[in-house]
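Structure incoming, see below.
One protein chain is absent from this view; the other protein chains keep their places.
Labels run A and B following the written order; every chain starts at residue 1.
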Amino acid sequence: MRRALAFAWLRLRREPGRMLLGVIGVTAIGALLFDMLLLSNGLLVSFRERLDRSGFDVRVIASESAVIAGPPIDHVSAKLTELGRKPSIAAVQRVRVASADVADHPSTRHLAVAGVDLGAPVPWTLLEGAPPNAQASPAPLVINRNFARTFHLTVGSPVVLNGRCGDASRPLPLDATVAGVAEFQNDAADALTAATSSQAVAALCGERGDLADMLLVQSNPAAGGPDAAAAAIRAAFPALHALTNEQIVERFSRVEFSYFRQLSSVLTTVTLFFGLLLITVLLTVSVNQQLGEIAALRALGLSRARVMAGVLCESALFIGLGGIAAVPIGGLLSRWLDAILRSMPGIPADARFFVFTLHALEVHAALLVIGAVLAAVYPMRLVATLPIAATLRREVVS
Amino acid sequence: MTVPVVAANAVSRTFVMPAGAVHALRGVSLSVQPGEYVSVVGPSGCGKSTLLHLLGCIDVPTAGSVLVDDIDVSTLSDSARSALRLRRIGFVFQRFFLLPMLSAWENVELPQAEAGVSRAERRQRTRELLEYVGLSARASHRPAELSGGEMQRVAIARALANRPGLLLADEPTGELDQATGAQIVSLFDRLNADGTALVVVTHDPEVAARASRSVRMRDGEIVEETTRPCC
Partner (left out) sequence: MRRTASFLAVVLLTWTALAAAPAPADVLVSRQLLEREHLAVGQTVELSSDAAGTAARPFRIVGVYEPTPDPMRFAQERLEVRVHLPDAAALEDRLPSSSLTSINVELRDREDAAGFASDVERRLPGLTAKSTAAPDERTSTFAVLDRFHLAIAMVTVFGSGAFLLALMVMLVDERRETVATLRLIGLTKQRLIAQVLVEGALIAVAGAAFGVLFARAAEPVFNRFFQWRYDTALVFVRVTPAIALRCVALAVPVGLAASAIAGWTILRRRALLTVGR
């Protein structure tokens, strides 16, 4: 096999231009294939990483529908008190989201304002300023960078918010002071996000009910972790839906991510099919041009298996060289494609569609090996069934 | 009684074409003794090359049998016939069929490598063969850099790589001018003098005349055999 490989290398080197073009073609197709493998799981991996980084491993919502968009959870304070007593739960946080405008600014850019218990673990990472004090007056506001930049705010700046809730804004505006600038999870690149106390958000919309759109739970690893925490919540409140991070990822995979997975599968299949077709044609034309040589080699005594191995090695070299080059090229290409997809509205700024995993590389390598063999099947058959005498005769006549 | 290097016993070869069957050989018998020099002559289409292909185990007869060193090749598998060609038979073609991406040296070395000869032995043998054919100085040149005669000499060296007992040549001087052809023919004389059995298919009467036995064919049959008095 080593001789066959060395021979195939010499044969390819004989026509360097042709070899280069073939390898470039394989590289382009291989890069696309590699990227589709990265896409098949990338967003899921990215989503899982972000969920795990948030510090909360169970989320509780009122219905099976999409988070935040479904009905709110009521009697939240009582529920928080009861959940706080569970040994499998380390901490619980409530989140109530409202929409608002900044007073005296055009109302085309609405803000998302999250109301939380400021004394509990919070779902953001403070970049500037100090943790907000729930007792402070005016209400403390933590804002994201985009908000600060858009409205020229810094820590200490006063802000007046008008709630956009239900059928009318709250008649009296809400005075607030910027307590800090933070990074919020799941923020889109152009999102205007703020957070304050749950009382302030309730006041923003004139709400009297004790409501939350979602509860965020930190489980106690020593008492069974997230599965135990979720089970305890379901036992205490059967009407609520408690989802561990793993379950959210699974749901995301089944629903929101389904399109990209399907797209990845379809494009992988189509890319492989046409790549194989192109390489098979290239190899077949190459073999057809060398039939005289091959017949002469067979006449000299090279066995059928030997000349077939030569074709297989040629295929392996094309695909091997192109496939190896495809990995870094695919990596670069994936950045471009990732940038395109991340420009979709509502996509969190730190989400990644194309994430490198060892599994993707393994699948890429396996597909290339299978591809090299399949692409060589027809040309190998040509050389295996080559009639030596007739070919030699034909070569002489031609 | 010595065993013939190769013997064809009443071989026939029929090619089935769309326009109808072509009987290229009809019951031809020919045996070649070790060290014998046989030429096969005849008009185009008389079956000379077909006979050579059968003797060289490149093709199989429709009827009859071919024995190489007393082994009926029809009983052998394709890989066994390949092995036979690699070690026992050398082939020289009209169009040389040298591998263009290999140098003269590498072309001669190729069959030895396939036969599993060690590197040291291959080096020694290749040097000897290129010297034998007078091309030591052109060993590193590719076929595109050689003249027709030089290419044919490399092809002959390649055919002799594994010390075959039989060399088959199909119109070896067909693509060469007269002077170059004469060089090749002289080489064949030397080979034969050194003990290699030769079967040469040729149109050229001067080439044919060098053989100790000449076989004339017509319409797929041997019509005349002439033995040159002693050689």
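What we mean here is this: a residue touches a chain if its C-beta (ideal position, glycine included) is under 8 Å from a C-beta of that chain, and two chains touch if they have at least 3 such contacts.
Note that the structure is predicted; figures quoted are calculated from it, not measured.
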**Study point:** Visible contact partners (per top-of-document touch definition) of the missing chain
**Key:** A
Exercise for review: Return the single residue from A:A103, A:A235 or A:V285 that touches the missing chain.
Suggested key: A:V285
Review point. Of A:L333, A:L368 or A:I388, which one is in contact with the hidden chain?
Key: A:L333
Exercise for review: Have a look at A:R18, A:R53 or A:H359 and name the one touching the chain we're not showing.
Suggested key: A:R18
Check your understanding: What subunit A residues would touch the chain not displayed?
Key -> 15, 17-18, 21-22, 24-29, 31-32, 62-63, 66, 71, 74, 164, 166-169, 206-209, 239-241, 255-256, 258-259, 262, 266-267, 271, 274-275, 278-279, 281-282, 285-286, 289, 333, 336-337, 340-341, 343-346
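Here, only the chains that are shown with their structure count from here on.
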Review point. When the C-alpha atoms of subunit A and subunit B are each averaged to a single point, how far apart are the two points in Å?
Key: 66
Exercise for review: Write out the stretch or stretches of subunit B touching subunit A in their complex.
Suggested key: 49-50, 53, 56, 58-59, 78-79, 82-87, 89, 91, 93-95, 97, 99-102, 110-111, 113-115, 158-159, 162, 170-171
Exercise for review: Give every residue of subunit A touching subunit B within the complex, in rising order.
Suggested key: 3, 10-11, 13-14, 292-293, 295-306, 387-389, 392-393, 395-396
